[in-house]
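Only one protein chain is missing; all other protein chains are in place.
Letters A, B and C mark the chains in the order given here, with residues in each chain numbered from 1 onward.
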Amino acid sequence: MTDKGIPADFETRVRDDFAKQPMMATMGARLGAVRKGEVEVELPFHAGFTQQHGFMHAAAVTAIADNACGYAALTLMPKDAEVLSVEFKMNFLKPAVGEKFVAVGKVLRAGKTLSVANAEVYALKGPDRALIGAMQATIISAKAA
Amino acid sequence: MTDKGIPADFETRVRDDFAKQPMMATMGARLGAVRKGEVEVELPFHAGFTQQHGFMHAAAVTAIADNACGYAALTLMPKDAEVLSVEFKMNFLKPAVGEKFVAVGKVLRAGKTLSVANAEVYALKGPDRALIGAMQATIISAKAA
Amino acid sequence: MTDKGIPADFETRVRDDFAKQPMMATMGARLGAVRKGEVEVELPFHAGFTQQHGFMHAAAVTAIADNACGYAALTLMPKDAEVLSVEFKMNFLKPAVGEKFVAVGKVLRAGKTLSVANAEVYALKGPDRALIGAMQATIISAKAA
Partner (left out) sequence: MTDKGIPADFETRVRDDFAKQPMMATMGARLGAVRKGEVEVELPFHAGFTQQHGFMHAAAVTAIADNACGYAALTLMPKDAEVLSVEFKMNFLKPAVGEKFVAVGKVLRAGKTLSVANAEVYALKGPDRALIGAMQATIISAKAA
């Protein structure tokens, strides 16, 4: 056990759970860094998930932000917990143009039943990094649902 | 021209635009009814877009709700308009379990620059229909952006 | 007891709880109709709650929408329940100009722990009624928090 009673295997639990999500595999999304209270999800550009202007679809950007928030919350939960999205709100700040997209989720409130997290989504193109989206989300511990 | 200056070809414009979205094709989503101020988007169950419990992924449900809201707004816009999502908020009311999912988007405010719409998402299983999600969204007319 | 196990005194409970909220009294807000799953909150125009253009402040409009959602949820809860706002999202559709404002909250999901409701806010001026705001909210049963 680590401080605060969070099991030391939080990263393993996040990676195992992520691997069970078919949609992440279908999109080609993968986990980046997994820290206590902060998780990154990456999405390389994928033409199959674009919208009518050739940008990544709002829902594809949302998918990685949602997962970044949910797994950030999971890192601070006990061993047998699972996470479900109660709700989220997403702002689209710029068109999702880039070679790769990275959602960085951070926990604002770690609760027994409800957690709150936010995520920033960046588009990477060569040396440039632009903030293209922002999410604020409520997550429930599935055992408590 | 119809009443209120909305071009009579609103349905054609919606269907043409929808057909240009690779993500909708990848998911197997299709347009249902297209009325002035109200649009339906359908998504048959697709195992490739599920999450860790085998339910449709929150982001897949969000994708059809987002499109239902955006195209509902487009039906009330002038001929050369395009729609982009400014932001949306989505609540998940029940697990997305079913054979087919239908998002019904309706316009609350049709503005020159900004429109506001909401969507309800239903899961269909045999004769049963359950409300599983609700979105409230802000859409911008792309020409005005 | 009524059907579904909802205590018949739901209106009394809502009115008693509303009466305990100093902010509602300070603003001059009052309850309108209280039905199972649907509650109205009214706010006569009050110059002390306006913003820089003389319209009712966004937060004043939000206050009655929040209460309409919360009390709509409370009508479907057991006797000893109390409601707290987990989160809400509010769109402002038109400037809040009028003699009176009415928020109509309706339950979308009545859960043991979490409920979801939405509210529409109308501005009344003489014979005219305009939709000026829309909220989508998540409410928690306080005993379960």
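In this section, a contact is a pair of C-beta atoms (placed from the backbone, for glycine too) under 8 Å apart; a residue touches a chain by one contact, two chains touch by 3 or more.
Values in this document were obtained by computation on a predicted structure and should not be read as measured data.
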Of the residues B:Val86, B:Val102, B:Val121 or B:Ala134, I need the one that contacts the missing chain. B:Val86
Chain B residues touching the omitted chain (full complex): 86-87, 89, 113-114, 116, 138, 140, 144-145
If you put the missing chain back, which residues of chain C would it touch? 17, 20-23, 25-26, 47-53, 57-60, 62-63, 66, 82, 84-92, 95
Interface residues of chain A (partner: the chain not displayed): 89, 91, 93-94, 108-109, 116, 118, 120, 131, 134-136, 138
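Note that in this section only the chains that are shown with their structure count from here on.
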Superposing rotation of chain B relative to chain C, computed on C-alpha atoms, to nearest 5°: 180
Counting in whole Å, what is the centre-to-centre distance of chain A and chain B, each centre being its mean C-alpha position? 23
With chain centres defined as C-alpha means, what is the inter-centre distance between chain B and chain C in Å? 27
Suppose each chain is reduced to the average of its Cα coordinates; what separation in Å results between chain A and chain C? 32
For chain B, write out the residues touching at least two other chains, lowest number first. 89, 91
